[in-house]
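All protein chains but one are shown at their positions in the complex.
We call the chains A and B, going by the order they appear; numbering starts again at 1 in every chain.
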Amino acid sequence: MESFKVVIDGKECEAYPGETVLEVAERNGITIPVFCYHRELRPEGACRVCLVEVEGAPRLVTACTLKAMPDMVVKTNTERVRRARAGVIELILNNHTLECPICDKSGECELQMTGFRHGPKKSRYKEPRREKDIVIQGPLIEIDNDRCILCRRCIRMCGENMGNRVLGILNRGYRAYISPFNGDFMESGCEHCGSCVDVCPVGSLLDRAFKYKDRPWRMDKTWTTCLFCGSGCKVEIDSYHGKVKRAVGRIGINDGHNRGYLCVRGKWGWDVIYSDKRLKEPLLRVDGELRRILLEEALKVLKEKIEGRKINLFLESSLTNEELEKIAAVFGTENATSDSLGFYNFLKGFEKVKGTRETDKFSSIYDADAVVVIGDFIEEINPVVSMLLRLAVLQKGKRLLRVGVFPSKKLDSVAFSKLLVDQTEIIDTLKHVILGMIDTSYSSGNRKIDTFIKSLRGKKVSFVVAGTVFFSPEAEEIGKTVAYLSDRVVGGKVVAVPPKANSLKVVNLFRLKHPEELDGDVNVVVNGELERDFPGVELPKAEFTVLFTPFYTPDVSGADLVIPVEVWLEKNGTVDGVDGKLEVKTVLEKEFSLLEVLSQLPVRNTGAESKEAEVERVNEPGQRLLEREKGELLLTVLSNRTGWNSVSYYSKNVAGVAGERVLLLNPEDAPDSEMVKLKVGNGELLISFRKDSSIPKGHAVLRVERFTRDVSEFLRGQFPNLSGIRCQIAEA
Amino acid sequence: MMSVIKKVALVDLLKGMSITLKTMFKPTVTVHYPFEKVPPRKRFRGIHALKLNPDGSYRCEACYLCAEMCPSNVIDMEMTEGKDGKKELVDFTVDLTRCLFCGLCVEACPRDAIVMTDIYEFSQYTVDKLILHKKDLMELGRYYQEWERKRR
Partner (left out) sequence: MTLTEFREEVRKLKESNKYPELKSYLLPALWMAEKNFPAITHDVMRVVSEELSVPLVEVEEVARFYAMFHTEKKGKFVIRVCTNLSCMLRGGEEVLSELCRLLNVKPGETTPDGLFTVEEYECMGLCDGAPAVTVNEDRYTNVRLEELPEILRKYGWKG
């Protein structure tokens, strides 16, 4: 793109076509006050505080909507501009309550700051202040309409960037106020991502967990990485005197790959560290009863029990790299299983074709022209990744193509083209795409697939694999197919979004096995919870079971030795995330540290252990594995976005918005009764269902708020699959 | 020679005694401190108090401005959302060991909630008793109100 010159305040600035005056000024260090403009949002020109004078224009113009033109002369600091600006701020302040002493935004409030710098020194108004007195309280978000300046940032954030449209302006003119439908966040389908709270320039949208809890300016601010899922979002944890008060994304300021976007877990899940189910001291089973003991004693017992024994290692994948390396040294890497097993299978398939397990960084999708997204329910499993994919289309103009089974509210509305096929045909569809990429005259016989292929030809393509793919029985085959396909397109970057924060390190460090193949004498479960992370798995028979856990999980009752550890908010370290190495930092003090406990254990002699076995290379795409007999449905079990990592159980904030357990069926598959009996192998589950026409025929989705014992028992033997499970339904 | 005569005649002593004699019948200026006290001036800055509303509730809204203003980091507070949705003060601590009684906190308060009483005797046997909490400060607030009424 060719640049041209614009003169702003006498300074010659370089501008590119399509840029607004405000963006050029911002880049050149000239500040223009703004309210309704936000870097991440479409410009609106509603507040008119960014008025500037342009030579030749009769009136003042808003800098946020004015496109820069060659040889434009802009003045931002003349008397005329200053007076207009002060006038606008005077009008805004006229109906803004003076609640700064109790407002939770004061100190980081944009109105406070702009009013102080550019506002009038005195108000000329004598009329009483408008009092709308409408406060809308949701479970986590509160809207105080008296403070609102109607900049519509929240509405644009919610409706356009998030694709959710929960907030709207009701009434009009003088009486206009912001509200969700019927004042009910839950009914409006709010995801509680907290982005509206983040972009609000005043204290109108509030984080209820932080409301009146503290003052924003006196916080210790720590930038860390959220480890609640594999998105690896950078988040600011605010604490005061060693107590966490809130988590903020800071959209527009955050330099992480998530650019400040968070989900309900990252924004409100921090209170897991204050859960009343936190484990306070080590427990040891003596004569069949768990007794409290000291850490030194626990360590002594642990050393005795694991010495020279083969260990069945159960790993949860949100530990830091340092901890995982220590675990590998102390417990060995050969006899381990993890909740990232499906991800491991995918990468195994990928490696067989590509010869390397290395996938690309998430930011590599910004170099491509087209992004092919493979997988479903990304907005539940990695909410921020789906937001970023959406924004890649909206802000960066990428072409988004979807291959999947279920429609997605967030991605389908911006997708250029989507291939929604039966789950059994995913691999066949991808094979058609491969053939189409090799041979330009290829016709698959399906018009949809052909247009899909056509829109990919000649484009630089990136693949994003995420969501349910890693929980499908076909994970390995899809890995092969994607690797094969990526070799045959231009660009051909593959981003595998790990389901858990540090799945990548776990996969690279350990040789994971299926839990049934473990043959050790001592069970060691680290940070995990059997029902949640290993649904359908029973601990193998062993002499001794050691549990490292931050919470009183249901597994505690079956363990012989329980040692408390910290949660990620109390950790320092690094993780291998979707966007390279990410840092985890804290200022909190912890009582128990996994790293400290592990460093007191003897290091195993790892020299004898064999190196990673050479993988056999194949040079063909994967094979379709899923079949379905008549009368069978393919079941996907999905923990709600609140249930992932069981935040909904241990975090009070998130539990307040957790969804319910429900089975979704296509109306044609649904029986007439109210309840259905689901059968998977030997497992049975009685559950109520809802007809949902967005679920394709022959599929079923079981949404759970968290994995409980009955769900885990129902899924007996299915691990690591949570999708593509063959099931039958019967009327109950 | 003269000095000898002066010494013999006890002139110095008599001179001194004459002043004593002179002031003996004047009223005293010193105060027997522990038994007698000088009332402080009107704008004296003694230890802090939290002013109360007529109904006995505190006026403080926990805006933290006093603590922000304080040059020696004396004030700290904890707050939360009350049951009625109003802001509630959980604890208000004033660390008298560090306070230099400059009165900036009083100046900063937008609600006229923190005030300074006329109390200047607050020595304690232990240091932690010098850290005033919300309860103590409200007690002092009651005292302040009494004192203010009397002053009028």
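Convention: a residue touches a chain if its C-beta (ideal position, glycine included) is under 8 Å from a C-beta of that chain, and two chains touch if they have at least 3 such contacts.
Keep in mind it's a predicted model, so treat the numbers as computed, not measured.
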Answer for the absent chain's shown contacts is A
Among A:166, A:453 or A:598, exactly one should touch the missing chain; which is it?
A:166
For a quick check of understanding: of A:14, A:131 or A:187, which residue touches the chain that isn't displayed?
A:187
Per the touch rule stated above, subunit A touches the missing chain via residues 159, 165-172, 179-182, 187-189
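Quick note on the criterion: only the chains that are shown with their structure count from here on.
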Subunit B to subunit A touching residues, read off their complex
61-65, 67-68, 79-82, 87-88, 110-111
Residues of subunit A that touch subunit B when the two form their complex
100-102, 106, 208, 211-215, 217-218
